[in-house]
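Below you will find the structure I want to go over with you.
Only a single protein chain was left out; the remaining protein chains are all shown in position.
Letters are used for the chains, namely A, B and C, taken in the order the chains are written, and counting of residues starts over at 1 for each.
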Amino acid sequence: MKLWSGRFKENTNELMDLFNASIDIDSRLYKEDIEGSLAHSQMLSKIGILTSDEYKQIENGLIEILSDIENNRVEFKVTDEDIHMCIESLLIEKIGVVGKKLHTARSRNDQVAVDLRLYVKKEVKKIMLLTLQLMEALYQKANDNVEVIMPGYTHLQRAQPIRLSFYLMAYFSMLKRDYIRFSNAYQLMDSMPLGAGALAGTGYETDREYLKEILGFDSIMENALDAVSDRDYVIETSSDIALGMMHLSRLAEEIVIYSSKEFDFFALSDQFSTGSSIMPQKKNPDAAELIRGKTGSIYGNLISLLVMMKGLPLAYNKDMQEDKKQIFEATDNYKISLEIMAKMINTMTFKEDKMYMATKEGFLNATDLADYLVSFGIPFRESHEIVGNLVAFAIDNNLTLEDISLDKYKEYVIDIDEKVYEILDIKNCVESKKSAGSTNKKSVLKMLENASKWLEEK
Amino acid sequence: MKLWSGRFKENTNELMDLFNASIDIDSRLYKEDIEGSLAHSQMLSKIGILTSDEYKQIENGLIEILSDIENNRVEFKVTDEDIHMCIESLLIEKIGVVGKKLHTARSRNDQVAVDLRLYVKKEVKKIMLLTLQLMEALYQKANDNVEVIMPGYTHLQRAQPIRLSFYLMAYFSMLKRDYIRFSNAYQLMDSMPLGAGALAGTGYETDREYLKEILGFDSIMENALDAVSDRDYVIETSSDIALGMMHLSRLAEEIVIYSSKEFDFFALSDQFSTGSSIMPQKKNPDAAELIRGKTGSIYGNLISLLVMMKGLPLAYNKDMQEDKKQIFEATDNYKISLEIMAKMINTMTFKEDKMYMATKEGFLNATDLADYLVSFGIPFRESHEIVGNLVAFAIDNNLTLEDISLDKYKEYVIDIDEKVYEILDIKNCVESKKSAGSTNKKSVLKMLENASKWLEEK
Amino acid sequence: MKLWSGRFKENTNELMDLFNASIDIDSRLYKEDIEGSLAHSQMLSKIGILTSDEYKQIENGLIEILSDIENNRVEFKVTDEDIHMCIESLLIEKIGVVGKKLHTARSRNDQVAVDLRLYVKKEVKKIMLLTLQLMEALYQKANDNVEVIMPGYTHLQRAQPIRLSFYLMAYFSMLKRDYIRFSNAYQLMDSMPLGAGALAGTGYETDREYLKEILGFDSIMENALDAVSDRDYVIETSSDIALGMMHLSRLAEEIVIYSSKEFDFFALSDQFSTGSSIMPQKKNPDAAELIRGKTGSIYGNLISLLVMMKGLPLAYNKDMQEDKKQIFEATDNYKISLEIMAKMINTMTFKEDKMYMATKEGFLNATDLADYLVSFGIPFRESHEIVGNLVAFAIDNNLTLEDISLDKYKEYVIDIDEKVYEILDIKNCVESKKSAGSTNKKSVLKMLENASKWLEEK
Partner (left out) sequence: MKLWSGRFKENTNELMDLFNASIDIDSRLYKEDIEGSLAHSQMLSKIGILTSDEYKQIENGLIEILSDIENNRVEFKVTDEDIHMCIESLLIEKIGVVGKKLHTARSRNDQVAVDLRLYVKKEVKKIMLLTLQLMEALYQKANDNVEVIMPGYTHLQRAQPIRLSFYLMAYFSMLKRDYIRFSNAYQLMDSMPLGAGALAGTGYETDREYLKEILGFDSIMENALDAVSDRDYVIETSSDIALGMMHLSRLAEEIVIYSSKEFDFFALSDQFSTGSSIMPQKKNPDAAELIRGKTGSIYGNLISLLVMMKGLPLAYNKDMQEDKKQIFEATDNYKISLEIMAKMINTMTFKEDKMYMATKEGFLNATDLADYLVSFGIPFRESHEIVGNLVAFAIDNNLTLEDISLDKYKEYVIDIDEKVYEILDIKNCVESKKSAGSTNKKSVLKMLENASKWLEEK
């Protein structure tokens, strides 16, 4: 018999029970549900609705149930409907009629709201920690490889030579923004919904400030109708995950490309590679591909949540039950992706020679040459065109810019001399970048120093 | 030890095993995987790669494994990686070295491709059947309620009176298109990928026509590279489900609105309603809300698949492993939604009086009046404006159009007479619609007749 | 001739010009592009790369171009490619060879990055302002209607009576979170990318701190590769808009439902309603429907951006050109939706009587009755069931709970007396909610006071 069945004459259809139940998903909230019920009963005791003896019975009952669940002594059934009804039923079973008093001055909407918020808060904290771990991995590799030069790309075409550290620290910067974004989301969600009743508040003089303290929230939600209708924190967390996963997908794509035979810049550890069932030679970057692939799933979680909430009238609607699956999936996938990525970076080898050799072909010094011509009083737009012509000439004659004779250069710039070959030296091209935030050594060391400080402070 | 580990020196990292494994998801394909392996070994035997004795051993082994799985005698482990590797390992364990011959002339990419296609084909067939059942439910209720009149809405504002049957048959029409769309998708996916090898075909003269016959496909896929890269059928099925679910979400929304106290047109059976943990009077249309809510999930599945496949180079990439979770979820949710909706319709009651009364207020006969004025030679645009003014007059004086005096009408149309009140009669408004496909009785009976014939032919 | 054509031998294909050009979209950034170029040239002058005379020429040229554009004296052509190339070309045309010096020490990637960031920053500020205006509108209506009672709903079923103010202030709370979220996004994006060069920094000792001051940023981006690759702020703004629009879609849905003849709670001003081309009586809530409909478009913008950025290698890729259309559309649609919603609220009328009458039917006092029974020592779960039975009895006999005789009540609770009818009084049900954040008058006045303070501080 359902706990809410007073006014019903027919039993719920079996398929409906199955369809309606969320216990297979929300049983994951058992800890938060018990946490919430413990706090609620403690508060009821404080304001005299429960005697201290009743409270003790409820507390002991709940703690036993927690232990039962954690030791697999509870089997969740579809007829339990959801984790809230299930735990309440278990309590009544365990301690009898006193258990029926627990639900005074609260509603299931209340419970859903506070349980999920407690859960998401914890997840966001974990994500922040895992983000730091990946940042640490990137920082370490960047710090260890300051002297390594690689091609920088735009449009996947070789563009300018850069330091590997500089490249890795670009991802560090992205993750730092992610960290701040999650931290902002955390603050915004750190407000307690419990005490909203069904939608209008409750007829008891509950002490929500006390609840807030016990449950570790920063503030209480100001409007009960909003409190039971609000899933902003779920969507915001999902949005932040989508954005963070986009960053991981970019790094993953580059790991795949840079591990190809053709690029051959990065070598993944065997620990994070897999083989083929048919092709004995294969060593595949499966982990990176999976992270890239899971990006689809994570975008899907976000869109699912947004669609679900679109146009829903206040306050609670059953549609909102579907939120949990999405946010559980998104946080699970994101956490493991962050962790795998960190380990993949930690165990990865960089093929310095291959990377350096790759900077030699593809005219990566062309911009430096153009900049150099400017020093002869040629406007940049013209020097750009001159170098464009020289590149075309070099391609036709299968030369690099370094191979072109001084006489040829003089055809364009009469005053040019041997110094041009210094300018064209790849290492010089890296060091010659002088602006703040550029790829030269001093600038990269500065980034590393800032990063190190920032990490220490966390 | 992995079956593909010949060239590897380090073991796979444990977390990587967990991340990489798909067994928790794709174990659901055990039947199709065994079906594919049975066909493959039968073919290998036909072309002489397996002796008939070897084939018998493999066949028996596979059939035993099927029975073991179905009787819960197999526990899938993360280290099994996926269902294909798992079943192959079980086979080798069971029948020894002969089992190692099964994988001749095929690849895992091959297996993934054929298993999932077999699975999706079956799912689409089930969806088509469930679509028919919902159509049948709608048809029955439409057939039983030809005389029931209700308001038709645009912008959720009362627009014109219509038959309930006419309303229900609008959904029948949508579902008919859905049925055809799934049928088209089925035909397009009914082509066999098996025999593609890793990506380039195999070095054996396999008999793919024979495989096609055994596995019940309509044709074989023409290009091996395409065969292992193709997930079109997964996406097309997911698209068709999204479109079908959109239809269900509209019906669900109307069930929610029409079951509200304010509309009070539809009464859901207790069997498909639920109560509140706190408010004893509540009877909520949870099933309809859940269908509406699951629309978000189903849209998310589609976008996940599309994102996952975006920009993937040929042929197989590990990203594609994520396809199964999405399509399993989409088909599961859609099938149960169709089934629940059919049962909800079957057990629903229509409150004829409430619906009829609702047609009386809101000037639902205004268009008929405007059309009638046209018969006095007034261009439609002008008659529209006249009726608009009369409506404004009626609102100000708290009247219906039927309440307005003939004298008042004559102010606008000198020749008008008592017949105007016949025109304004709601039942007349329904019957007066004369065009093909309109809400009048003859037209609705025609729809019902066509529907009945169409259903019979399926 | 393209400004970058030095190394090319064939002209760009015409269709390619059309496909490649973004001028039809990004011409909207003309002001920011000129702003960026003015700052860049000023900085070049400060560090001695431009003489002060050259700088003056460039400055004057750019200011003239700004004026030309704003007075429609410039016609953008597809061959201009984008707004950056276009303005540079115009400058060279106008002031000759000196104009060719402007592009020293910067790249188009730089320009795209700084222009769009300047633009999005302004848009976010506008959105914050419009959010405040809608909050103000809600606050005013809430403040004016503290005594108005309406049904509160869950599952679109009448649940408990609430104050209209309480209802309106729930949306106020949502919008307040939106405001904070945009403010967080603003802070995170307030870092200057200019000076990144193509991807690696520039070969000039540019003064990025100076640029930062002129352009009004809070900090400079620390890594050039990140600076040209970063579109986080575009996605974060788009996410925040999607979440905000979800809120508007809920309010819009309720406006549509509450304006229906059946509910008849809200009356829209004629100014924000429209009619039908065929049905003269119709008055449709088009504005609310459009806001609800545009939610689709805004979700689409977000997913487009996320998909576009997925798996893109560093640094700039042409795919990123597609970002502007999406963010322009999202901000445009959101700004006008906020503005229309505020005006719709401002001009809306509330039908107090209809709303109050609606609280009378539907057993909205059932929870209060259940809570009351608890005071007789009955555990809540049992009192809930008793009231459920009483509701069923009332429905069967077409009664309200107030209509049930005291004798009947005594069958369930022997000690009950006349006071039960006070408890059942709807106004009492509203006032009896005593918890913080509930719908009683004191609590709602507190919300209003806090809101008023908060608005004043902005």
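Basically, a residue touches a chain if its C-beta (ideal position, glycine included) is under 8 Å from a C-beta of that chain, and two chains touch if they have at least 3 such contacts.
As the structure is a computational prediction, the values presented were derived from the model and not from experiment.
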item: Touch with the omitted chain, as defined above, among B:N184, B:T349 or B:N397; value: B:N184
item: Residue of B:M357, B:A392 or B:L445 in touch with the missing chain, whole complex considered; value: B:A392
item: Residue in contact with the excluded chain [from A:I47, A:I63, A:L156 or A:L406]; value: A:L156
item: Chain C residues that touch the omitted chain in the full complex; value: 2-13, 15-16, 18-20, 84-85, 103, 106-109, 197-198, 269-284, 286-287, 289-290, 292-297, 299-310, 317-322, 325-326, 336, 339-340, 343, 347
item: Interface with the unshown chain - residue positions in chain B; value: 3-9, 88, 92, 97-98, 100-101, 103-105, 109, 152-156, 159-162, 166-167, 169-174, 177, 180-181, 184, 188, 195-206, 208-209, 220-230, 232, 235-236, 239-240, 242-243, 246, 249-250, 252-254, 257, 292, 295-296, 299, 302-303, 306-307, 309-318, 367-368, 371, 374, 379-382, 384-389, 391-392, 395, 430, 432-440, 443, 447, 450
item: Positions on chain A contacted by the hidden chain, ascending; value: 154-160, 256-257, 259-263, 275-286, 289, 303, 306-307, 310-311, 358, 361-364, 366-367, 369-370, 384-388, 390-391
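The criterion applied here is as follows: only the chains that are shown with their structure count from here on.
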item: Chains linked by the largest number of contacting C-beta pairs; value: A-C
item: Mean-CA-position distance for chain C and chain A (Å); value: 23
item: Centre-to-centre distance between chain B and chain A (centres being mean Cα positions), rounded to whole Å; value: 32
item: Junction residues of chain B, two or more chains touched; value: 275-284, 286, 289, 303, 306-307, 310
